[in-house]
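Every protein chain but one is kept in place in this view of the complex.
Chain IDs A and B follow the sequence of writing; residue 1 opens each chain.
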Amino acid sequence: MKVYTETITFSTSKRFELVDITYRVEEIVEKSGVRNGIALVFAPHATAAIIANEHESGLIEDILTKIKELTEPGSSKWKHNMIDDNAHAHIGSALIGADRAFPVINGHLVRGTWQNIFLVEMDGPRSRRRVVVVVLGE
Amino acid sequence: MKVYTETITFSTSKRFELVDITYRVEEIVEKSGVRNGIALVFAPHATAAIIANEHESGLIEDILTKIKELTEPGSSKWKHNMIDDNAHAHIGSALIGADRAFPVINGHLVRGTWQNIFLVEMDGPRSRRRVVVVVLGE
Partner (left out) sequence: MKVYTETITFSTSKRFELVDITYRVEEIVEKSGVRNGIALVFAPHATAAIIANEHESGLIEDILTKIKELTEPGSSKWKHNMIDDNAHAHIGSALIGADRAFPVINGHLVRGTWQNIFLVEMDGPRSRRRVVVVVLGE
């Protein structure tokens, strides 16, 4: 049995942004030496999320539009905004989730043709966003 | 340590549909020989999702109603609809998630009495939807 862990670190440049981390995750899976198992992609952040979907610029805007509609940035109804003006980002992270798991088969990450892996930044810019990847299997 | 992987393939018949795959996932877990561990249920698709919930016909309609309200099929505000008329399905897949994981204890998939496992079709009908199941443990 093998367990391989690596952390990706990067900065974000906008308040709302999708950062494509697909190729970095795939590299980690290949480096892990795991032939069959799973890869967990996890953001240790309460104001970001992890999603899998198509890397198409229009769609990226659509996903961010929907997240803003859903989480209502700057709304005076959010009590947390009295402390820190980012309740929307916490709500988005909680409901969407900061983890996604993928199969690993024959040494490769399994994903659909249109499933790229993104960190969803909802409270940027941040200088040090991290994504922990755990590859587990044999 | 054991890793067992199997892919379920099926077609969907409607644009929006919940396809119950509980018993096929349970069969795979039993076939895997894994006594204790986890089962990852993963759809390699960007316009479908995986959920766990009750198989009751009224509720199935309710879940699809909510997903449509949330993702707004056919809306002219979605930029991705200029390319392909399915932005709603991508948004639904991204936010709900295409993966769910379950414990495996004593050779059985652990789920609640009212937790059946469904593929959520949001851009059907499709002739070849796939669900990859990875069972991992000892």
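Here is the rule we go by: a residue touches a chain if its C-beta (ideal position, glycine included) is under 8 Å from a C-beta of that chain, and two chains touch if they have at least 3 such contacts.
The model shown is predicted, which means the values in this text are computed figures rather than measured ones.
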item: Contact with the hidden chain (one of B:I21, B:A48 or B:I63); value: B:I63
item: Footprint left on chain A by the chain that the document does not show; value: 1, 3, 5, 40, 42-47, 70-71, 77-80, 82-83, 87, 90-91, 93-95, 97-99, 101, 132, 134, 136
item: Interface residues of chain B (partner: the chain not displayed); value: 1, 36-38, 51-54, 56-59, 61-63, 65-67, 70, 95-97, 100-105, 110-115, 136-138
